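Removed: one protein chain of the complex. Kept in place: all other protein chains.
Should a chain be cited, it is by its letter among A and B, assigned in written order, with residues numbered from 1 in that chain.
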Amino acid sequence: MQRPPVPPLMSRSTAALLLGLLALVAASFHSLSIKWGDLFSADALRSSAEFVAGFVPPELASAFLSRVGGALLETLSMSALSTLIAFCAGLLLAIPASGRMGSSLRAATRLLLNVLRSIPELVWASILLIAAGLGPFAGTLALAAHTGGVLGRLFADTLENLPRAPEETLRINGASPLAAFLYAALPLAWPQFVSYALYRWENNIRAAAILGVVGAGGLGQMLKYHLSLFQMQQAATVILAMLVMVALVDAISFWLRHRLME
Amino acid sequence: MTFALRGVGVRRAGAVRPALSEVTLGIEAGEQVALIGPSGAGKTTLLHVLAGAIQPSDGELSAFGELPWQLPHGARHALRSRIFLAPQTPPMPPRQRVVTAVLAGCLPRWGFWKSLASLIRPAAPDAAFDALARFNLQDKLYERVDRLSGGERQRCGMARLLVSDASALLVDEPLSALDPTLSRQTLAVLQQEAATRRAVLVCSLHQVELARSLFPRIIGLRDGQVVFDAAREAVTDQMIDALYHHAAVTPAPETAAGDLSAQPVRGARC
Partner (left out) sequence: MIGALLLAVLCWPMLVYTEFNPLTLLEAQSLEATWRFLSDFFPPAHSAEFLMMALQATWETVAIATAGLTLALLGAVPLTLMATSIVSVSQLESGRMRLAGRLLRQAVRWLLVLLRSVPELVWALLFVRIVGLGPTAGVLAIALTYCGMLGKVYAEILESSDGHATATLLENGAGRLAALCYGALPEAAAELLSYTTYRWECAIRGSVVMGFVGAGGLGQRMDESLKMLAGGEVASMLLIFVLLVACADGISSALRKRLG
């Protein structure tokens, strides 16, 4: 009777990859020296239980609720306004970034967009605090900076992938480059742009909620404030407000997308 | 008696007609039965009922002397490991290796950790190799399933049957992707295996001539009902003609359960 062949070994690169991953995980845990003992000691458990128990009942006094409401509106305004600014800035930057003004300008704008994009909102916020001072204005600018990078990149990619013919035709017929862009390229790309912007807005609402942690206004600032004073019940209300806001936005955008798909 | 059905009916929500109605039959241990009938007659549904995979809405099914639908959840699931159902579409993930796909037939008797270990290093490559060799597929042992042709895949599904230790083998259209020579060879392997195990073999077939020449007992099914259930010698050409008469002109509406495994692979079970 013929015997089965030996199973082929795992390829060397796969084995190396797996080993590398394991080593990374092991090294991570080792170097962080997390004190598991402290975390799960009776003492720690008791103090965390106390901490959690401090949250109930959430503060529901109407004066406080109206302040939370104000912060909520501030958060929403920050997200909406920053998305609007980012939309305009992204549009302006996308034109050179899509190569319509020469390849060297394309490379330079793309670099700028990448830098804008890869620095998170929160880092932007803490840098902009120096120029714009504490408060929602810095937060709005921070969100706009990051989102402008993201949208600019997406817009530029969209513009580059557009069919060339409509724009070329206008150019051949003697229209100026700007006119050709406005009359041929923009109408084609517009719906895509709007849908990207809406998607980013949804993202920005979440981001705006936490930006305040570094002092840039909105719900986050209230949360940080009450937590640092150990006013847990007020903090609980703020967290609940954040959860409700995020859930609402999710539901609305889900509903909108469902409507659009039909 | 391995299987006994009394007045079994299967009704699916939303279907116009029942997929099966008033099916009464018994199958003894070691019997080999061919199930024939036009498309949509309920062959696949009947096999699924025998396998304990779908619950009949009327009547009673007993398997190995037990009533699976009156057993508790766990005992019913344990009973399933004594029955092997090979669906028409080979149920093998395309990205899996053939050896793993075949050894999946051993899962009911393997513990969880053994199953898990076998994903990385096949636990019984010899068994898979021997099973594949009976279908001339031993070279494909460490091939990926998506490299196989349709016919090879189908026979791999049968190889899974060989490594299982079930004592009732239910096979749904094993020949649909095979040429005539391979068809005969494959049926021969299945019948041989069933005979050595003294296991029941129920095989649904579209090849009426093969069924009549190889299976001692033939059940004709149409519109969810048993039209005849007779020994090979008693089945006449007229009975066959009547079974398939007009079937091509008025195809029976197929229900979700009726042709479960004839559906394209994706989303076959909702």
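Note that in this section a contact is a pair of C-beta atoms (placed from the backbone, for glycine too) under 8 Å apart; a residue touches a chain by one contact, two chains touch by 3 or more.
Everything quoted here is computed from the prediction, not taken from an experiment.
Trainee: Looking at the full complex, which residue from B:Leu46, B:Leu85 or B:Ala128 touches the chain that isn't shown here?
Mentor: Missing-chain contact among the listed residues: B:Leu85.
Trainee: Which chain A residues touch the hidden chain?
Mentor: 17, 24-25, 27-29, 31-32, 34-35, 38-39, 44, 47-48, 51, 73-74, 77-78, 80-81, 84, 114-115, 118-120, 122-123, 126-127, 130-133, 135-137, 139-140, 206, 209-210, 213-214, 217, 220, 223-224, 227, 239, 242-243, 246-247
Trainee: So that we can see where the missing chain sits, which residues of chain B does it touch?
Mentor: With respect to the unshown chain, the touching residues of chain B are 13, 48, 51-55, 73, 77-85, 87, 89, 91-96, 100-101, 104-105, 107-108, 110, 112, 115-116, 119, 164, 166, 261, 265-269.
To be clear about the criterion, only the chains that are shown with their structure count from here on.
Trainee: Determine the centre-to-centre distance between chain A and chain B, using the mean Cα coordinates as centres, and give it in whole Å.
Mentor: 52
Trainee: Applying the document's contact rule, which stretches of chain B touch chain A when the two form their complex?
Mentor: 99, 121-122, 125-126, 128-130, 133, 138, 141-142
Trainee: Going by the contact rule set out above, which residues of chain A touch chain B in the complex?
Mentor: Residues in contact with chain B: 1-5, 7-8.
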